[in-house]
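One structure is given below, represented as structure tokens, and several questions about it will come after.
Rather than the whole complex, this shows some of its chains in their spots.
Labels run A and B following the written order; every chain starts at residue 1.
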Amino acid sequence: MASDLPDLTNDRDLQGAVEALLLVVDSPIEVEAIADALEEPVERTREVIERIAERYTEAGSGIDLRRTGGGWRFYTRDRFAPFVEKLLLDGQRAKLTRAALETLAVIAYRQPVTRSRVAAVRGVNVDGVIRTLLARGLIEETGTDQETGGNLYRTTELFLERLGLSSLEDLPPLAPLLPEVDAIDDM
Amino acid sequence: MTEPTGRFTVRLSNFEGPFDLLLQLISQHELDVTEVALHQVTDEFIAHIKAAGDQWNLDETTEFLVVAATLLDLKAARLLPAGDVEDEDDLALLEARDLLFARLLQYRAYKQVAALFAELEGGALRRYPRSVALEDRFAGLLPEVMLGVDAAKFAEIAAAVFRPKPPPSVSLSHIHMGRTSVREHAALLRIRLAGMEDATFGELVADCEHTLEVVARFLALLELYREDTVLFQQEDPLGELRVRWTGGSVEEAAEAAERDRAGVDDEEYR
């Protein structure tokens, strides 16, 4: 790896790198996957993860690093759950994020569509967002892709309802919005 | 003409160095734009691009087109015939020139800001935000989801996501710069025609140095015709084209010229 990277032989930097990875993973991640990404031995990686978990617990941090189902993930610490619940009920997450909206747009216009195809169009990882859209009932699984075996997704009735449409045919056509060559050049 | 760094440099009889420096000197009034042979600069730039083969730089080319168009405007304004200093025309011309200077400076300032934005974005892109699905135990608490957009807006978002990445070609949209030029020439023609009342097309373009200026002046005349301030007379096909001013007094023409020069900005900011 390049020489300007943080020096992971140093425990402090290794801890930082592990924290950065854990912050962006959406579902429990195995020690091996973390060790792979950091190109560090599994044993050393495991020790560092356990040390981080202990440190958070001792400090009474609101972040709880726990091992569940074979992997590690950041959870909110149990005792603070009531505040999280209050925040959620206050509607902090009522509105879809931009990333979720863009992903939903790709699914709506390309359905049924696989996760990897959506990721290719958006140019970013969409796993977390797809899980959110599923959880919010805006999309659903609809079989698997014959070629790749990946799950196919489509929009739901709730999606149409939220957009005020009676059927998918009412979605505004995209062609008039996809600009002439000039405007594309400009971007 | 091309430094080892690959940056475009210019070699003229009275200037040699990076294109950017040439621009800077002109904007600081240390070099007279009328003494810069723009066609030579253009030739050198084309040679520079050709020498680079497939490696030419889109940003550099785009910047060159914008700056060259501005310089051309500037030069056109400067080359117009000058009479007495007290002459209304001259004052208007001076103003027009300053406007072009200002526009050039302004464009450069925003370009620097854009570069800063790119740097900031570069830094921000190295920080990945936490954006993960909610823990299962909280999922049931989420309030009813809202999209926050209507169907039309939703389609716009989809279109933006699907819009293809730019192909590596030079945008022609910079040619719109020519519009500025036409407005500028319309302003000039108003004042001149109001004074002369009647002129041939040949007389009106006698002071033009480049074909592009003649074209701009012709387009300006069509604009004036459309707003009923000039009449055309041509006895036979390909014969002499005469232009007659019907747009009122010299004062009225000068006012209209002011509006032309201030252009869009004036309508919005006053």
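Just so it is clear, a residue touches a chain if its C-beta (ideal position, glycine included) is under 8 Å from a C-beta of that chain, and two chains touch if they have at least 3 such contacts.
Not measured: the values here are computed from a predicted model.
Colleague: Treating the displayed chains as one copy of each kind, report how many of each the complete file contains.
Modeller: Formula for the entire complex, using the labels shown: A x2, B x1.
Operating definition for what follows: only the chains that are shown with their structure count from here on.
Colleague: On a C-alpha centroid basis, what's the spacing between subunit A and subunit B, in Å?
Modeller: Each chain's C-alpha centroid was found; their separation is 44 Å.
Colleague: Can you check the complex and tell me which residues of subunit B touch subunit A?
Modeller: Interface residues on subunit B, with respect to subunit A: 128, 130-135, 137-139, 141-152, 154-164, 166-167, 169, 171-173.
Colleague: For the complex, give me every residue of subunit A touching subunit B.
Modeller: 20, 23-26, 75-76, 81, 84-85, 88-89, 91, 93-97, 99, 101-102, 104-106, 108-109, 121-122, 128-129, 131-132, 135-138, 158, 162-165, 170-174, 177-179, 182, 184-187
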